[in-house]
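With one protein chain held back, the other chains of the complex are shown just where they sit.
Lettered A and B in written order, each chain numbered from 1.
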Amino acid sequence: MEPNKGLVSALFLFFLLHATMASPTPKPHIKPRSPPHHPCRHLTFYFHDIIFNGKNSKNATAAIVGSPPWGNRTILAGQSHFGNLVVFDDPITLDNNLHSAPVGRAQGFYIYDRKDIFTAWLGFSFVFNSTQHRGSINFAGADPLMNKTRDISVIGGTGDFFMTRGVATLETDAFEGEVYFRLRVDIKLYECW
Amino acid sequence: MEPNKGLVSALFLFFLLHATMASPTPKPHIKPRSPPHHPCRHLTFYFHDIIFNGKNSKNATAAIVGSPPWGNRTILAGQSHFGNLVVFDDPITLDNNLHSAPVGRAQGFYIYDRKDIFTAWLGFSFVFNSTQHRGSINFAGADPLMNKTRDISVIGGTGDFFMTRGVATLETDAFEGEVYFRLRVDIKLYECW
Partner (left out) sequence: MEPNKGLVSALFLFFLLHATMASPTPKPHIKPRSPPHHPCRHLTFYFHDIIFNGKNSKNATAAIVGSPPWGNRTILAGQSHFGNLVVFDDPITLDNNLHSAPVGRAQGFYIYDRKDIFTAWLGFSFVFNSTQHRGSINFAGADPLMNKTRDISVIGGTGDFFMTRGVATLETDAFEGEVYFRLRVDIKLYECW
């Protein structure tokens, strides 16, 4: 019954290979097949935004550069700041202390886009150039900032973060009036190269 | 001739497996191997943009917040509105009726970027928070709006649209003067998690 043995071997091989093909491979560049998804990289940072208000030019890290017809560029406009475009170059720190040594810069813009509640659209990058991280992570998405946490997209990266994609969870860690706020950013990368 | 039979089995197995490996797998997270590509998810929505013109502040869903040196923020500028930056928070509906119950909000900006014809650059999100959809879809791309249809990129998503990518086809469904326009958005997602 040798042929049978050959067939058995072949069938065994078939199932072995099939199992190999079907099983979820843990390599990070292969997309996981079912939730919950596990990030291939997980990073947490804080960044600090100090909006120029006409008096704080020395410390300000952000400025209003667009406003609705009913606003100006020194004071955030009424109606939930709708229409205010803010450019920023904010220090990134590892903890929640504004005065900690920055590990990079958060650079880009946000634009308040709703009249009845505070919400903004963000386009920005984390730019790193230290011994720890080199390269950039690019972000875009809606930030309904009255929610405790908000998810935006990691749309790409360069250098140490070459081609990455993921989701970043923003959380307002502190704010003081309309001039200072601090965001905690929990970056979960699901595509790592 | 048993060995032959074994060999035949093995060869048959080889071709079987080879076929399995080469055939386009319908699983959405595996990229299809050859065009035409089939979306793993297909959604169609409408959104409605009413630009503030100085008189319609109650109904307006959008406002001019940047303009070229030769323009202002109440009337779209000449030269194809070149340089006008518009922020919006528009209702999304399932049909083409402005008064249908909104299923989400389209939030972000467009910026007219050409002097001789109407064309804009878009950065925005669809934000859903209903029983049907929860999460956001993020878009970016060029919108040469005199073309019947225009393709932009879906650059990411969160919640129900976690990590998605795709292409969205925009079509101007209606416009009334320079104050109201309605876009039909055909979203084809090719990466679904």
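Note that a contact is a pair of C-beta atoms (placed from the backbone, for glycine too) under 8 Å apart; a residue touches a chain by one contact, two chains touch by 3 or more.
Everything quoted here is computed from the prediction, not taken from an experiment.
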{"item": "Sole residue of B:P91, B:G104 or B:G123 that reaches the chain not shown, by the stated touch rule", "value": "B:G123"}
{"item": "Given A:I92, A:A140, A:L170 or A:L189, the one touching the chain that is not displayed", "value": "A:A140"}
{"item": "Omitted-chain contact residue, chosen from B:A140, B:M163 or B:V185", "value": "B:A140"}
{"item": "Residue, one of A:P68, A:G108 or A:G166, that touches the chain absent here", "value": "A:G108"}
{"item": "Residue ranges of chain A at the interface with the undisplayed chain", "value": "2-3, 5-6, 9-10, 13, 16-17, 20-21, 27, 29-30, 52, 54, 63-66, 72-74, 85, 87-89, 105, 107-109, 123-125, 127, 135-136, 138, 140, 155-159, 162-163, 193"}
{"item": "Touch residues of chain B, complete complex, unshown partner", "value": "2-3, 5-7, 9-10, 13-14, 17, 21, 31-33, 35, 37, 65-69, 82-85, 111-115, 119, 121, 123, 140-142, 144, 151-155, 165-167, 190-191"}
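Definition applied: only the chains that are shown with their structure count from here on.
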{"item": "Inter-centroid spacing, chain B versus chain A (mean Cα positions, whole Å)", "value": "20"}
